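Encoded as C-alpha coordinates, the structure appears first; notes follow it.
Rest of the complex left out; these chains stay put.
Read from first to last, the chains carry the letters A and B; within each, the first residue is number 1.
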Amino acid sequence: MRLLTQLLAPKAIAHAHCDLPCGVYDPAQARIEAESVKAIIEKYNANEDPAFRTRAIAIKEERSDLVKHHLWVLWTDYFKPPHFEKYPQLNQLFNEATKLAGAGGTKGSTDVAVANSLLAKIDEIAKVFWETKQA
Amino acid sequence: MRLLTQLLAPKAIAHAHCDLPCGVYDPAQARIEAESVKAIIEKYNANEDPAFRTRAIAIKEERSDLVKHHLWVLWTDYFKPPHFEKYPQLNQLFNEATKLAGAGGTKGSTDVAVANSLLAKIDEIAKVFWETKQA
(Lines give C-alpha, C1' and ligand atoms only; values in the text may rest on other atoms or scores of the structure.)
Protein backbone atom coordinates (compact mmCIF):
# COMPACT_ATOMS: atom_id res chain seq x y z
CA MET A 1 0.00 0.00 0.00
CA ARG A 2 2.88 2.25 0.96
CA LEU A 3 4.50 1.44 -2.36
CA LEU A 4 1.32 2.43 -4.19
CA THR A 5 1.04 5.86 -2.57
CA GLN A 6 4.71 6.28 -3.39
CA LEU A 7 4.17 5.55 -7.07
CA LEU A 8 0.91 7.48 -7.25
CA ALA A 9 2.04 10.43 -5.15
CA PRO A 10 1.77 13.65 -7.22
CA LYS A 11 5.05 15.54 -7.63
CA ALA A 12 3.59 18.13 -5.28
CA ILE A 13 4.07 15.64 -2.46
CA ALA A 14 7.65 14.94 -3.41
CA HIS A 15 10.18 14.48 -0.61
CA ALA A 16 13.37 16.60 -0.37
CA HIS A 17 16.29 17.18 1.99
CA CYS A 18 19.69 17.92 0.59
CA ASP A 19 21.17 21.37 0.84
CA LEU A 20 21.63 22.12 -2.86
CA PRO A 21 18.68 22.21 -2.14
CA CYS A 22 17.13 19.43 -4.19
CA GLY A 23 13.78 20.30 -2.62
CA VAL A 24 13.00 16.74 -1.51
CA TYR A 25 11.97 16.60 2.16
CA ASP A 26 10.03 13.90 3.99
CA PRO A 27 9.30 13.52 7.72
CA ALA A 28 9.36 9.77 7.02
CA GLN A 29 13.14 9.89 7.35
CA ALA A 30 12.91 10.99 10.99
CA ARG A 31 9.98 8.66 11.66
CA ILE A 32 11.73 5.55 10.34
CA GLU A 33 14.69 6.21 12.64
CA ALA A 34 12.34 6.86 15.56
CA GLU A 35 10.48 3.61 14.90
CA SER A 36 13.87 1.91 14.94
CA VAL A 37 14.66 3.55 18.30
CA LYS A 38 11.35 2.28 19.70
CA ALA A 39 12.02 -1.26 18.45
CA ILE A 40 15.52 -1.16 19.93
CA ILE A 41 14.13 -0.16 23.33
CA GLU A 42 11.59 -2.99 23.19
CA LYS A 43 14.30 -5.51 22.37
CA TYR A 44 16.56 -4.05 25.06
CA ASN A 45 13.89 -4.56 27.71
CA ALA A 46 13.22 -8.11 26.52
CA ASN A 47 16.85 -9.23 26.65
CA GLU A 48 19.10 -9.20 29.71
CA ASP A 49 22.29 -10.30 27.99
CA PRO A 50 24.85 -7.57 28.82
CA ALA A 51 26.51 -7.77 25.39
CA PHE A 52 23.18 -7.40 23.62
CA ARG A 53 22.18 -4.50 25.84
CA THR A 54 25.47 -2.74 25.19
CA ARG A 55 24.88 -3.03 21.44
CA ALA A 56 21.28 -1.84 21.83
CA ILE A 57 22.33 1.27 23.76
CA ALA A 58 25.12 2.14 21.32
CA ILE A 59 22.83 1.71 18.29
CA LYS A 60 19.98 3.59 19.99
CA GLU A 61 22.42 6.47 20.47
CA GLU A 62 23.19 6.60 16.75
CA ARG A 63 19.60 6.23 15.62
CA SER A 64 18.45 8.95 18.03
CA ASP A 65 21.12 11.18 16.53
CA LEU A 66 19.69 10.53 13.07
CA VAL A 67 16.22 11.49 14.31
CA LYS A 68 17.62 14.79 15.59
CA HIS A 69 19.49 15.42 12.36
CA HIS A 70 16.52 14.76 10.07
CA LEU A 71 14.31 17.02 12.21
CA TRP A 72 16.88 19.80 12.32
CA VAL A 73 17.10 19.69 8.52
CA LEU A 74 13.33 20.10 8.22
CA TRP A 75 13.29 22.95 10.74
CA THR A 76 16.11 24.93 9.10
CA ASP A 77 15.98 23.94 5.44
CA TYR A 78 12.34 23.22 4.64
CA PHE A 79 10.33 25.60 6.81
CA LYS A 80 10.32 29.26 5.78
CA PRO A 81 9.23 32.46 7.63
CA PRO A 82 5.65 32.27 6.30
CA HIS A 83 5.32 28.77 7.77
CA PHE A 84 6.49 29.95 11.18
CA GLU A 85 3.95 32.78 11.04
CA LYS A 86 1.12 30.42 10.13
CA TYR A 87 2.23 27.74 12.63
CA PRO A 88 3.57 29.65 15.67
CA GLN A 89 3.95 26.34 17.54
CA LEU A 90 6.55 25.03 15.05
CA ASN A 91 9.66 26.20 16.90
CA GLN A 92 8.59 24.66 20.18
CA LEU A 93 7.44 21.48 18.41
CA PHE A 94 10.86 20.98 16.84
CA ASN A 95 12.75 21.92 19.98
CA GLU A 96 10.71 19.45 22.05
CA ALA A 97 10.94 16.71 19.41
CA THR A 98 14.72 16.96 19.12
CA LYS A 99 15.04 17.10 22.93
CA LEU A 100 12.94 13.90 23.02
CA ALA A 101 15.59 12.21 20.88
CA GLY A 102 18.44 13.44 23.10
CA ALA A 103 19.89 12.93 26.56
CA GLY A 104 16.58 13.74 28.24
CA GLY A 105 14.78 11.55 25.73
CA THR A 106 15.44 8.31 23.86
CA LYS A 107 19.22 8.54 24.25
CA GLY A 108 19.08 8.67 28.02
CA SER A 109 16.04 6.47 28.52
CA THR A 110 15.10 2.83 27.91
CA ASP A 111 11.40 3.51 28.53
CA VAL A 112 9.26 2.76 25.47
CA ALA A 113 6.87 5.53 26.56
CA VAL A 114 9.59 8.06 25.72
CA ALA A 115 9.91 6.62 22.21
CA ASN A 116 6.14 6.86 21.82
CA SER A 117 6.21 10.52 22.84
CA LEU A 118 8.92 11.11 20.25
CA LEU A 119 6.87 9.38 17.55
CA ALA A 120 3.77 11.39 18.48
CA LYS A 121 5.75 14.64 18.28
CA ILE A 122 7.15 13.67 14.88
CA ASP A 123 3.60 12.95 13.67
CA GLU A 124 2.51 16.42 14.80
CA ILE A 125 5.36 17.87 12.75
CA ALA A 126 4.50 15.62 9.80
CA LYS A 127 0.89 16.80 9.94
CA VAL A 128 2.00 20.43 9.61
CA PHE A 129 4.53 19.46 6.94
CA TRP A 130 1.95 17.78 4.69
CA GLU A 131 -0.49 20.66 5.21
CA THR A 132 2.13 23.09 3.89
CA LYS A 133 2.73 20.73 0.96
CA GLN A 134 -0.96 20.64 0.05
CA ALA A 135 -1.17 24.43 0.37
CA MET B 1 -2.07 10.87 2.41
CA ARG B 2 1.44 9.55 2.97
CA LEU B 3 1.08 10.50 6.64
CA LEU B 4 -2.19 8.55 6.82
CA THR B 5 -0.78 5.31 5.44
CA GLN B 6 2.04 5.87 7.89
CA LEU B 7 -0.32 6.15 10.84
CA LEU B 8 -2.64 3.41 9.63
CA ALA B 9 0.07 1.02 8.48
CA PRO B 10 -0.24 -2.26 10.40
CA LYS B 11 2.87 -3.20 12.38
CA ALA B 12 3.38 -5.95 9.79
CA ILE B 13 4.35 -3.24 7.33
CA ALA B 14 6.76 -1.60 9.72
CA HIS B 15 10.10 -0.33 8.43
CA ALA B 16 13.45 -1.61 9.78
CA HIS B 17 17.15 -1.16 9.12
CA CYS B 18 19.58 -1.06 11.99
CA ASP B 19 21.83 -4.00 12.68
CA LEU B 20 20.70 -4.84 16.21
CA PRO B 21 18.55 -5.66 14.22
CA CYS B 22 15.56 -3.50 15.13
CA GLY B 23 13.66 -5.12 12.28
CA VAL B 24 12.62 -1.82 10.70
CA TYR B 25 13.36 -1.72 6.96
CA ASP B 26 11.86 0.47 4.28
CA PRO B 27 12.84 0.88 0.60
CA ALA B 28 11.60 4.47 1.00
CA GLN B 29 14.99 5.36 2.45
CA ALA B 30 16.74 4.49 -0.80
CA ARG B 31 13.96 6.00 -2.90
CA ILE B 32 14.03 9.37 -1.11
CA GLU B 33 17.77 9.68 -1.76
CA ALA B 34 17.29 8.61 -5.39
CA GLU B 35 14.56 11.22 -5.86
CA SER B 36 17.01 13.75 -4.45
CA VAL B 37 19.64 12.60 -6.95
CA LYS B 38 17.16 13.03 -9.81
CA ALA B 39 16.22 16.54 -8.61
CA ILE B 40 19.89 17.47 -8.30
CA ILE B 41 20.54 16.35 -11.88
CA GLU B 42 17.56 18.40 -13.13
CA LYS B 43 18.83 21.50 -11.31
CA TYR B 44 22.36 20.86 -12.56
CA ASN B 45 21.19 20.82 -16.17
CA ALA B 46 19.14 23.97 -15.65
CA ASN B 47 21.98 26.03 -14.16
CA GLU B 48 25.29 26.78 -15.86
CA ASP B 49 26.93 28.58 -12.93
CA PRO B 50 30.22 26.67 -12.30
CA ALA B 51 30.00 27.08 -8.51
CA PHE B 52 26.44 25.73 -8.46
CA ARG B 53 27.38 22.82 -10.70
CA THR B 54 30.33 21.94 -8.49
CA ARG B 55 28.04 21.82 -5.45
CA ALA B 56 25.48 19.76 -7.38
CA ILE B 57 28.06 17.17 -8.40
CA ALA B 58 29.55 16.90 -4.91
CA ILE B 59 26.10 16.51 -3.31
CA LYS B 60 24.95 14.06 -6.00
CA GLU B 61 27.99 11.95 -5.13
CA GLU B 62 26.98 11.78 -1.46
CA ARG B 63 23.31 11.12 -2.13
CA SER B 64 24.14 8.38 -4.61
CA ASP B 65 26.31 6.81 -1.92
CA LEU B 66 23.35 6.85 0.44
CA VAL B 67 21.22 5.09 -2.17
CA LYS B 68 23.86 2.37 -2.46
CA HIS B 69 24.13 2.05 1.32
CA HIS B 70 20.38 1.74 1.92
CA LEU B 71 20.09 -0.86 -0.84
CA TRP B 72 23.04 -2.87 0.45
CA VAL B 73 21.46 -2.95 3.89
CA LEU B 74 18.22 -4.35 2.44
CA TRP B 75 20.11 -6.94 0.40
CA THR B 76 22.27 -8.21 3.25
CA ASP B 77 20.21 -7.55 6.37
CA TYR B 78 16.56 -7.85 5.35
CA PHE B 79 16.48 -10.53 2.66
CA LYS B 80 16.98 -14.12 3.81
CA PRO B 81 17.75 -17.38 1.87
CA PRO B 82 14.04 -18.23 1.38
CA HIS B 83 13.52 -14.84 -0.29
CA PHE B 84 16.40 -15.46 -2.70
CA GLU B 85 14.92 -18.85 -3.55
CA LYS B 86 11.49 -17.39 -4.21
CA TYR B 87 12.87 -14.34 -6.08
CA PRO B 88 15.92 -15.61 -8.03
CA GLN B 89 16.22 -12.22 -9.72
CA LEU B 90 16.93 -10.43 -6.41
CA ASN B 91 20.72 -10.62 -6.52
CA GLN B 92 20.92 -9.21 -10.04
CA LEU B 93 18.29 -6.57 -9.20
CA PHE B 94 20.34 -5.27 -6.27
CA ASN B 95 23.62 -5.48 -8.11
CA GLU B 96 22.20 -3.50 -11.06
CA ALA B 97 20.47 -0.99 -8.78
CA THR B 98 23.61 -0.26 -6.78
CA LYS B 99 25.66 -0.03 -9.98
CA LEU B 100 23.07 2.48 -11.25
CA ALA B 101 23.91 4.67 -8.24
CA GLY B 102 27.67 4.40 -8.81
CA ALA B 103 30.35 5.49 -11.25
CA GLY B 104 28.53 3.95 -14.20
CA GLY B 105 25.26 5.41 -12.95
CA THR B 106 24.12 8.58 -11.19
CA LYS B 107 27.56 9.38 -9.80
CA GLY B 108 29.21 9.46 -13.20
CA SER B 109 26.28 10.81 -15.18
CA THR B 110 24.27 14.02 -15.30
CA ASP B 111 21.57 12.46 -17.51
CA VAL B 112 18.17 12.41 -15.82
CA ALA B 113 17.36 9.18 -17.71
CA VAL B 114 19.94 7.40 -15.56
CA ALA B 115 18.23 8.64 -12.39
CA ASN B 116 14.91 7.40 -13.77
CA SER B 117 16.39 3.96 -14.41
CA LEU B 118 17.66 3.94 -10.82
CA LEU B 119 14.22 4.89 -9.49
CA ALA B 120 12.55 2.19 -11.61
CA LYS B 121 14.99 -0.42 -10.31
CA ILE B 122 14.36 0.66 -6.72
CA ASP B 123 10.61 0.33 -7.32
CA GLU B 124 11.13 -3.23 -8.60
CA ILE B 125 12.98 -4.01 -5.39
CA ALA B 126 10.30 -2.28 -3.30
CA LYS B 127 7.62 -4.35 -5.03
CA VAL B 128 9.35 -7.57 -3.98
CA PHE B 129 10.02 -6.15 -0.51
CA TRP B 130 6.35 -5.38 0.17
CA GLU B 131 5.28 -8.75 -1.23
CA THR B 132 7.53 -10.48 1.30
CA LYS B 133 6.06 -8.24 4.02
CA GLN B 134 2.49 -9.22 3.10
CA ALA B 135 3.48 -12.90 2.99
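Basically, a residue touches a chain if its C-beta (ideal position, glycine included) is under 8 Å from a C-beta of that chain, and two chains touch if they have at least 3 such contacts.
From a predicted model like this one, the values you see are computed outputs, not experimental measurements.
Student: Tell me how many copies the full complex contains, given that 2 of them appear here.
Tutor: 6
In this text, only the chains that are shown with their structure count from here on.
Student: Would you kindly give the rotation angle relating chain A to chain B, two copies of one sequence, based on a CA superposition and rounded to a multiple of 5 degrees?
Tutor: To map chain A onto chain B, rotate by about 180 degrees.
Student: Using CA atom averages as chain centres, what separation in Å is found between chain A and chain B?
Tutor: Distance between chain centres: 19 Å.
Student: Taking the touch rule as given, give the residues of chain B at its contact with chain A in the complex, in rising order.
Tutor: Against chain A, chain B makes touches at 1-3, 5-7, 9, 13-20, 22-24, 26-29, 31-32, 35-37, 39-40, 43, 55-56, 59, 62-63, 123, 126-127, 130.
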